[in-house]
Every structure is written in structure tokens, then in C-alpha cells.
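With one protein chain held back, the other chains of the complex are shown just where they sit.
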Amino acid sequence: MKSDIDLIDSNGKRLDGRGAEDLRPIKIEAGVLHRADGSCYLEWGNNKILVAVYGPREAIPRHSQNPLRAIVNARYNMAAFSVDDRKRPGPDRRSREISKVISEALEKVIILEQFPRAAIDVNIEVLDAEAGTRCAGLTAAGVALADAGIPMIDIPVSCAAGKIGGHVVVDLGKEEDNFGDADLPIGVSPRTGEIILLQMDGHLTVDEFNTAFDMAVKGCHKVSEIQKKTILDKYQPSSEGK
Amino acid sequence: MTVVPMIKRDYINKLAEQGKRIDGRGFDEYRKIQIETGIVQKAEGSARVKIGNTLVLAGIKMDVGEPYSDSPESGVMTTAAELIPLASPDFEAGPPREDAIELARVVDRGVRESGALEVDKLCIEPGEKVWIVFIDLHILDYDGNLFDAASLAALAALSTAKVPAERFELGEDYPLPLKEPPISCTSVKFNNVVIIDPCLDEEEIADARLTVATDTNGDIRAMQKGLNGSFTKDEIQKVIKASVDNGREIRTQLYKSIGK
Partner (left out) sequence: MQEKKRKIVIPSQLLGDIKSKNAGKGTFVENGKIYSEILGVLNEGGRYIDVIPLKGRYDPSIGDLIIGVVEEALGSGWLVDINASSPALLHQNEVPWRVDFGDTERYLNHGDSIMAKILSIDESKKLQITLNDRNLYKLKGGHIINFEPSIYRRIMGKKYSMIEIIQKYTRCRIKVGKNGRIWVDGDADGIEKVEKVISKIECETVSFGLTNRVEELLKKGAKDVR
């Protein structure tokens, strides 16, 4: 879909002033809710995401229980007021697909065998949306799970890259997502570099894909540092050094 | 559903007989209330209200649409509430059940029937086009008294909302026309004791609940009794008085937070 705005100018500057490899500003807070076992509030650009983790707790209905390990129910939901045109409350097909790919990503890093017959419920609420909500959601979920004391082999993190005006860039903003040529969100287990979430739509040559992929992974590692610092800052008492 | 131990119920009842509440408050005392507006960029108006640990986010979205046939020159207002599983281990995903529906309708009536939202000022073309105001209540953390938190969040969001005329090429954006809104105050009864602003522990053992919305003159604009217990006339009078008194203070706090 062509637009008459230049998404990226001749100096490589994007609409919001960012360079090709610059992420939007990110702010993360852990343990923000009272009832949830673990929680995280995350702002990424204009995205505002709230995640609550409950569990491990008995999986209901009984027939959904796995006698060998826990099941992960990630539920991605957008608030009615989080988008330009009000969204009717309730899961639509897009939300259900995102819920599924996020559940699967989390199942790779959570040590599920410790909780047979249990469920780990991860509720991801998008309160304000501006492109990249699934990446923000998976990233916030990682922090909320750690905050809940859920055992994991890694803290999952996610970031997207894409192509705008022929250039490969990281972390698409709103206009870039709407009018760009490709979108590639990926989820990573940062310790090992394994890819736990991968989707793509648009048009990329194999070379462009490789560039975008590397950019997204690099973005993931930057975000991972912010996740870790957030968790440690919350629980490491200020009177002590590391 | 989480089981409430009988011991805890008995303890709260025993404290009540001594004139005490489990968190040390007086019978007519509210928890700390925090109001923040302009939270959600995408919404035409939004507000976050915290009462104790209960947290509600209200968002206002607007659209252009057809008026109801029996009021061709009035805007349309609709309220929805989501008790999302995020807010409590006992909330399930799925379509709204009666508690969510009751909550939405009570908040809706509080705004609508009092005429606080001036719907006659939301007409674009009589009989053809009017503004539609969507109020969406998103419960984020449940620790008792959703009615008051949701109602206050809706009012704070409406009070700071802007009609997005520019986006629809209908002129310049302007503030949503709102008159002085009624403030809703909720009390519950257990063990023959009536207390205002129940926390979760108190709500879990309550027999009956009464919400009273009052305006700046101390007049009553809306009421709702809930749960399957009962109130005496005397208790109702006490609840009204406590609602008028607290309503006044909450309104002052609301005006302060929206910069009035």
C-alpha cells in the first residue's frame, strides 16, 4: 500500500527522528498489581501493556490437564479503547492467534515439568496500542513470570524488524507498520539465542530477511537488558551493592 | 473460587461488634483514592482510579452514528465493563456475566439518568448523525468496591474527554459537554453492621450491598441494592447520610484531579 509520506529520508532518519537501528523508548515496572501472583507494566513507544500471571494453579477444565506438566494459557487482549476505532470487547481471531503463538513461546522457556496438571495463566492486556503489541506483550510476560517466581530456563524477550521505503529498520512504529513493506516480529531466548516466536508478512529478499533478522535479534538483546535491570532493581535492596 | 475460611469471617464479624474494621478504618471511612487522567493516548478520554488496591481504567471512545429513533436529536451513550481475568484469580475469561453487566448498567445509569452527559449537545445532523460515546470500564486489580472505582473512573475520563471532531472533519476538537456528575458511594452489610467502601475481605462476607449516587445538593440521583440479604429503613438512612458526606469529599478530589 503506497503512501505519499516518506517513511525514511535520504539521511536514514525516520518519521519520529529515529535511525534504522534505534528502538522506541521503553519503560518497564515489575510487581504492580496486588492480586496477581506476578505482574508487569510496560511502555514501549506509545504502547501500554499490563500483564498479570496467575499460577501454577489447578488447570480447569479437568480434561485440559496434562498429567506430566503444566499448560500455559497466554491470553492476549486489547482494551476497547486502546485503538483508533473502538474495538468490540472480547477476543477476535487476531487476538486468539497472538495468544497461541505467545503461549507456545512461553512453553519453551518455562520449566513445565515441575507442575503436572497445573496451568500457568498469563493475561496480557493492551491498554494503548501503537504497533508491536505482541512483542511488547511477550516481553512484559517474561518479566511478570519472573516476578511470579515461575521457574524458567530463560526470560523470553521479543522485538520486531521490518522494511520501510526499501530500508530494513528495527522496531516499526505506527505509520511504518501501516505503510511499510514487511514486518518481522521475533521472540528470543536471550541466553541461547534460540528463536521461540517468529512471524513475518510482507515482502523481503533473503538478504533483506537476514539483515532484518539480525537487527531484530540485536533489538531483543537490548530489551533483555532492560528486563533484567527492572527485576533486579525491584528486589535488590538499595542499601546493598551487588 | 477461592474459599474464605470461616475463621476469617468470624474474626471480621467479631471486630465489627467492637466497632472495628479489619484494616483499622472507621465504618464511614474510605480507603485512599487516587485519580489520574489522560492515561491512554488512543482514547478520547481516559482515567485510572485506585481505591485502596482496587484499580480501574476507564476509556472513552467516540464515533459518529445514527441516533435512536425516539430521540433523533440526542447523542448516544453506551457503557461496557470487563472483569478481565487479569484482575483476580476468580475472574474467568469469556463474555460478561451478570456482575459485569450489572456494574456497567449501574455506572451507565449514574451518568445517563442524571443528565450529567449533555447528550442534546451531541447532535450533528438531527435524525441522521449524532455522536456516540463509548464508555469502557477495564477492571485491572480487584480488592473490593468495583462500583465506586468504576463509576469514578468513568466520570474522570468523561470530564477530560475531547470530542474528536477533527478526525471526522466536523470542525475543531472540543471538550465533551458534561454537567456536574453525581458521585456514587457503596456500602455493604454483614453481621448487622453497615460499612462504606468494602475491601475484598469485607465484600466476600457481605450479605447485602447498597450503592447511592448523590449530587452537589446532596440529592439522590441513583440507587442500587445488590446481593441476597436485606436492609432496614434505618440502615438505608444511615447509608444515604454516609454517601452524601463522602460523596462531597470525593467530588472535591475529582475536581482537583481534573484541574477544575
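By written order: A and B. Residues from 1 in each chain.
By definition in this document, a contact is a pair of C-beta atoms (placed from the backbone, for glycine too) under 8 Å apart; a residue touches a chain by one contact, two chains touch by 3 or more.
Owing to the predicted nature of the structure, the values given are computational and were not obtained by experimental measurement.
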| item | value |
| --- | --- |
| Residue touching the undisplayed chain, where the options are A:Val83, A:Ala118 or A:Ile226 | A:Ala118 |
| Contacts of chain B with the absent chain, listed as residue ranges | 2-11, 15, 18, 20, 24 |
| Touching residues on chain A - with respect to the absent chain | 37-38, 55-58, 67-68, 70, 111, 115-118, 146-155, 190-191, 228, 231-232, 235-237, 239-242 |
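Please note the rule applied: only the chains that are shown with their structure count from here on.
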| item | value |
| --- | --- |
| Centre-of-Cα separation between chain B and chain A, whole angstrom | 32 |
| Residue ranges of chain A touching chain B (in the complex, touch as defined) | 33-36, 46, 48, 50-52, 54, 57, 75, 77, 79-86, 89-91, 121, 123, 125, 127-130 |
| Footprint of chain A on chain B - complex, ascending | 39-43, 46, 53, 55, 57, 59-61, 63, 80, 82, 84-89, 93, 95-96, 134, 136, 138, 140-143 |
